[in-house]
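Read the structure below first, then the notes.
Yeah, one chain of the complex is gone here, protein chain that is, but the others are all in their spots.
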Amino acid sequence: MKITAELCVIPMGVGVSVSRYVAACEPILRQAGLNPQLHAYGTNVEGEWDDVFAAFKRCHQAIHDMGAVRVFTTVKLGSRNDRAQSNDDKIASARSYFD
Amino acid sequence: MKITAELCVIPMGVGVSVSRYVAACEPILRQAGLNPQLHAYGTNVEGEWDDVFAAFKRCHQAIHDMGAVRVFTTVKLGSRNDRAQSNDDKIASARSYFD
Amino acid sequence: MKITAELCVIPMGVGVSVSRYVAACEPILRQAGLNPQLHAYGTNVEGEWDDVFAAFKRCHQAIHDMGAVRVFTTVKLGSRNDRAQSNDDKIASARSYFD
Partner (left out) sequence: MKITAELCVIPMGVGVSVSRYVAACEPILRQAGLNPQLHAYGTNVEGEWDDVFAAFKRCHQAIHDMGAVRVFTTVKLGSRNDRAQSNDDKIASARSYFD
């Protein structure tokens, strides 16, 4: 099953500056072939369900390995069986209605 | 990796009454041994990472099979490596501070 | 506009035990008349849009006042203009499909 998804990780117990941990996910998501797109409230990806969540698990493990005792994560995801739709397609579709 | 998680599924393109689709997830989560706890904005579960996301995938597939062309889902999840903590533990911990 | 909503607050920079901060929201939500229902991944409430978000703002301020330099929050919310539906109605509706 093809999905698009958004990952937002919050390491806990490591202070208020968490960019270093967010950044550690980027190579994991890229090497998994998920076409990561970083934004200010997460990273958007796309791929097969199993590949996406295997990579998200590696992100959690990497953040723990960096010293975060606790990791809180939010994910949004979507699947559709009528047609393929990438993250770029979604943005283009919304923009087509802009003035 | 042990996690607790919250699943909230929104079938799209099937009208505004979606309880039937939400309810279809319950036996999937129960049979996976994830101790599901339904509330008004999702279902909380707990278990091994791989078991949790395999079950969430089956929920998506079940909802598509019921006729929803598109499924939008939000997940919250947490892992910690200092100690085990169940969903019931989390609630009890917060309640311990109530008057 | 009547809404139902879920609030999940994550204080950052205060260590991994955050129950004390979560618990501080409960009296704020209760005194606002929002019928809070605590679960393991947040607190569900219901009421008028302005009352809900005024109370959520007071929760953020209370958590900052307790010493958290940074607060990360997730909210889910729903409005519908066909009929009134409480959080208890939503749960009952899903349960009606259970075996």
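As written, the chain order gives the labels A, B and C, with residue 1 at the start of each chain.
Simple rule for what comes next: a contact is a pair of C-beta atoms (placed from the backbone, for glycine too) under 8 Å apart; a residue touches a chain by one contact, two chains touch by 3 or more.
Everything numeric in this text was worked out from a predicted model, so none of it was measured.
Considering the whole complex, the hidden chain is in touch with A, B, C.
Residue A:V22 is the one among A:V22, A:A55 or A:V71 that touches the chain missing from this view.
For subunit A, the list of residues touching the undisplayed chain reads 4-6, 8, 16-17, 19-20, 22-24, 26-27, 37-42, 44, 74, 76, 80, 82, 87-88, 90-91, 93-99. Contact between subunit C and the absent chain runs through residues 1, 49-50, 53, 57, 60-61, 64, 69-82.
Touching the omitted chain from subunit B are residues 10, 12-13, 15-16, 18, 69-70, 72, 74.
In this text, only the chains that are shown with their structure count from here on.
A separation of 25 Å divides the Cα centre of subunit A from that of subunit C. With centres defined as mean CA coordinates, subunit C is found 18 Å away from subunit B.
Per-chain CA centroids place subunit A at a distance of 19 Å from subunit B. Counting partner chains per residue, subunit B has residues 74, 76, 80, 82 touching two or more of them.
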